[in-house]
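Every protein chain but one is kept in place in this view of the complex.
Here is chain A:
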Amino acid sequence: MTGEPLLVGDDLHRSFGPTPALAGASISVRAGEVVAVMGPSGSGKSTLLHCLAGIVRPDRGSVRYRGTELATLSDAGRSALRRREFGFVFQFGQLVPELTCLENVALPLRLERVPRREAERRAGEWLARLEVADVAGKRPGEVSGGQGQRVAVARALVTGPRVVFADEPTGALDSLNGERVMRLLAGAARETGAAVLLVTHEPRVAAYSDREVVVRDGRARSLEQVA
């Protein structure tokens, strides 16, 4: 393994009421690697992802991104980091229904004040790369689940993020479409050098990763260290 860790979560704890969702989870992600996060339902995978992305604040423990402790940033600083350095893909419902697919992909760039024409040109390139150029003018409600997820991946990658957080991006798709999304996501990430943190229940989707971390009872374990 090469490269310094890009993102490090150390001894993360987080409870919701009396239930601990994370109970001392540690993980480190290097630049450009695709890490599959697996484990039973309710074990804390999504909570781990949210803590690492600065969406949820851990009760204890630290998250460092390129050496900066997320807790030391202001709320505005954290959201700027999420907009500029991170990309997100979820299982559903992430596209704005009123906008066309092209406008959806261009949106993160528009939020960074990229002029419309330039933003839409880059968005169009990403749609083509994800093999969904043909749905550019359609609204999310008019495309299939697999197409919608590829649009969502394009939107996550359009700003050139260093880390993509993907929480069950293929969870609602059949295996052929799920794998297509994953192949394109992993391929694009490898080309652009983005790291991917991928939560999935499907071993065949996890097989596109470079390594696997299993979360059980709020603790993360890198299996490659066991073997």
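The working rule: contacts are C-beta pairs under 8 Å (C-beta built on N, C-alpha and C of every residue); 3 or more make two chains touch, one makes a residue touch a chain; residues count from 1.
Everything below uses one rule, namely that contacts and distances are computed from a predicted model.
Remark: of the listed names "Xanthine dehydrogenase family protein subunit M", "Fe-S cluster assembly ATPase SufC", "PadR family transcriptional regulator" or "Acetyl-CoA acetyltransferase", the one matching the undisplayed chain in UniProt is "PadR family transcriptional regulator". Only one residue in the set A:86, A:126, A:165 or A:208 touches the chain that does not appear here, and it is A:208.
In the full complex, chain A touches the hidden chain at residues 40, 183, 202-204, 206-210, 212, 214, 221, 223-224, 226-227.
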